[in-house]
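Note that one protein chain is taken out, while the other chains of the complex remain in position.
And now, subunit A:
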Amino acid sequence: MAENKSIKLSVKRQENPESSPYWEDFEVPYRENMNVISALMEVQRNPVNAKGEKTTPVTWDMSCLEEVCGACSMVINGTARQSCTALIDQFEQPIKLEPMSTFPIVKDLQIDRSFMFDSLKRVQAWVPIDGTYDLGPGPRMPEKKRQTAYELSKCMTCGVCLEVCPNVNDKSKFMGAAAVSQVRLFNLHPTGSMNKNERLDALMGVGGVSECGMAQNCVKACPQGIPLTTSIAAMQRETTFHAFKSFFGSDHQVD
């Protein structure tokens, strides 16, 4: 390795949610085993662009740095992914960094994923256990079911599946694959399934599972390899049954 090797970054920047975006190039000194985040940290340390002008440091989100928190998602050379596992050596330079376009931009590469958390609240993606007394241990979970649920539980709400989805945009209210898959997760849970009808009702509401367009980009893009299209199809089946049961049936509320 040459001593004075450098990394070329091209960053799509935006001052605030209202202002218009612009591209700025940076050149930072190369070190071995760098990732996109450590390169951005270099820019933060010395906020000078490729032309040698002093500029503002680039803003982005990050937390765990080991691809489990989902905070540092961005579009790197055209592909939405986590920047913490994006190793510099694996990319063609200049490395183009853009914020994920599906979400409102806060500043530079920092985006607002509230839409996803609101969807999780709407579908009640949790197991309600709070009460005034100890309910004791819940029912045991069959091992096979646990294995399936474990895969689904890897979702970190990173937003990549929404970014690649053609049906998640300003014109549609579709909640995207992540929230649908979480309904499957919590409906699989023995205690969680006691509230499965409320979750299915939410999935049949505005922006629910029926608005999936089946481009199946989500499952290809998911950094955790979650079987998102199987989850969506599973929820299509559950909501179909739920619709028939709630119209024609009587005792489905307790089953």
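By definition in this document, contacts are C-beta pairs under 8 Å (C-beta built on N, C-alpha and C of every residue); 3 or more make two chains touch, one makes a residue touch a chain; residues count from 1.
Here is the rule we use: contacts and distances are computed from a predicted model.
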Chain left out of the displayed complex - its UniProt protein name, from "Lipid-transfer protein", "Succinate dehydrogenase subunit C", "Sarcosine oxidase subunit gamma family protein" or "Phosphate transport system permease protein PstA": "Succinate dehydrogenase subunit C"
Options A:Ser63, A:Ser114, A:Gln147 or A:Thr240, residue touching the unrepresented chain: A:Thr240
Touch with the omitted chain, as defined above, among A:Val48, A:Cys64, A:Leu135 or A:Ala215: A:Ala215
Candidates A:Gly52, A:Gly78, A:Pro137 or A:Gly225 - the one touching the absent chain: A:Gly78
Touching residues on subunit A - with respect to the absent chain: 78-80, 164-167, 169, 171-172, 201-202, 204-206, 208, 210-211, 213-217, 220-221, 227, 229-230, 232-234, 236-241, 243, 246-247
